[in-house]
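One protein chain is absent from this view; the other protein chains keep their places.
As written, the chains take the letters A, B and C, and residue 1 is the first residue of each chain.
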Amino acid sequence: MMGNADLVLKLLHLNGSAAFNRWAGFEIVSAEPGRVELRMGWKEEAGQYAGFLHAGLVGAMIDTTCGFAAFTQVGAVLASHYSVNCMAPAVGRAFHCVGQVVKAGKRQVFTRAELFAEAEDGTRKLVATGETILMTAA
Amino acid sequence: MMGNADLVLKLLHLNGSAAFNRWAGFEIVSAEPGRVELRMGWKEEAGQYAGFLHAGLVGAMIDTTCGFAAFTQVGAVLASHYSVNCMAPAVGRAFHCVGQVVKAGKRQVFTRAELFAEAEDGTRKLVATGETILMTAA
Amino acid sequence: MMGNADLVLKLLHLNGSAAFNRWAGFEIVSAEPGRVELRMGWKEEAGQYAGFLHAGLVGAMIDTTCGFAAFTQVGAVLASHYSVNCMAPAVGRAFHCVGQVVKAGKRQVFTRAELFAEAEDGTRKLVATGETILMTAA
Partner (left out) sequence: MMGNADLVLKLLHLNGSAAFNRWAGFEIVSAEPGRVELRMGWKEEAGQYAGFLHAGLVGAMIDTTCGFAAFTQVGAVLASHYSVNCMAPAVGRAFHCVGQVVKAGKRQVFTRAELFAEAEDGTRKLVATGETILMTAA
């Protein structure tokens, strides 16, 4: 496991190296071994028909946050499976995703995440949850 | 159920009304009751660290195609759950997603999808599969 | 929502009315609104090839516990979807499953569960997690 300052630096580098993450505006809010929080500000281009955050971006935040959380414990990983539960319309000025490692094995890492919408007054509401399974680098 | 010409028109409208779909460049290739094919050309901004299609976009294509397939049978739906299996690196000049309805009930629609990467020589390879559960409009 | 004594009685009745639950020996350990703990003692007939608890019974405990947790908040429900993550061999003298409601909507209830194996010395180890989506009675 890495120290916190070290792993924030590594995650900043990882996040910055992915073109889609830059387009989406994913920001690392905090990171510690086994737990990462990601933020994305609302932008028009991220919307679906009704102007909510597109379910694909809900999944992208969950997949990315969980991958980062796994990275903090085992280094490089590859997404193998993820699932997304859409519980309420994803509407807000920003979105926060908190991902954590449930179990890190030698070959697989199991993680889960919660995604919150931040309203204009700063209050947060749970709008989605998800899980990912990642493979460690061979 | 709608006639094919009618439902292609409705899907073109639906697809065009979602800002994220326009940004991603999702195109409707074909549509019939219970089955839709979606295409997305590769673009730099859609990449993850290694330059493959970001898993979030893999999920966005699966979620969108399945939602469209459900729409062809029951009209307006809301995504409730989706899952994504990443089986091979999503690398190609374009991606094709074929979604179909497995069971359309009164309250829920179950669908599944396969995502293929199209190589420079035009050959296609299965790189991901997924499932979605959608709620019919109340 | 029901009072705790009332809902334990209702769950005992529900549990006793299902033949498979009686065969498996599912016992309700505790129940409060939105949270239920279920126990199953190890028995030979529940084993797979290597003598661990069969993954089907891991799923049955998760499905049952989550259904009971949903029942405590919204009454009768129908399982629509569930998933199971097998993280470690399910070996022990007993198994405990803790299920909780994540979000109870008008039409759907989202829940999650953790399954622990109890060793001979009484210590518990997380061996599986799962999620369920349930439909409320129409």
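The definition used in the following text is that a contact is a pair of C-beta atoms (placed from the backbone, for glycine too) under 8 Å apart; a residue touches a chain by one contact, two chains touch by 3 or more.
This one's a predicted model, so the numbers in the text were calculated from it and none came from an experiment.
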Residue among A:Leu11, A:Val101 or A:Ile133 touching the omitted chain
A:Ile133
Touch with the missing chain holds, among B:Gly25, B:Gly75 or B:Gly105, for B:Gly105
Interface with the undisplayed chain - residues on chain C:
14, 17-24, 44-49, 54-57, 59-61, 63-64, 78-86
Touching the unshown chain, chain B contributes residues 83, 85, 87-88, 102-103, 105, 110, 112, 126, 129, 131, 133
Where does chain A touch the missing chain, residue by residue?
80-81, 83, 107-108, 133, 135, 138
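By our rule, only the chains that are shown with their structure count from here on.
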Looking only at which chains touch which, which shape fits best: line, ring, star, complete or other?
complete
Taking each chain's centre as the average of its Cα atoms, which is closest to the average over all protein Cα atoms shown?
A
When centres are defined as mean Cα positions, the distance from chain B to chain C in whole Å is 34
Can you pull out the residues of chain C that are in contact with at least two other chains?
83, 133
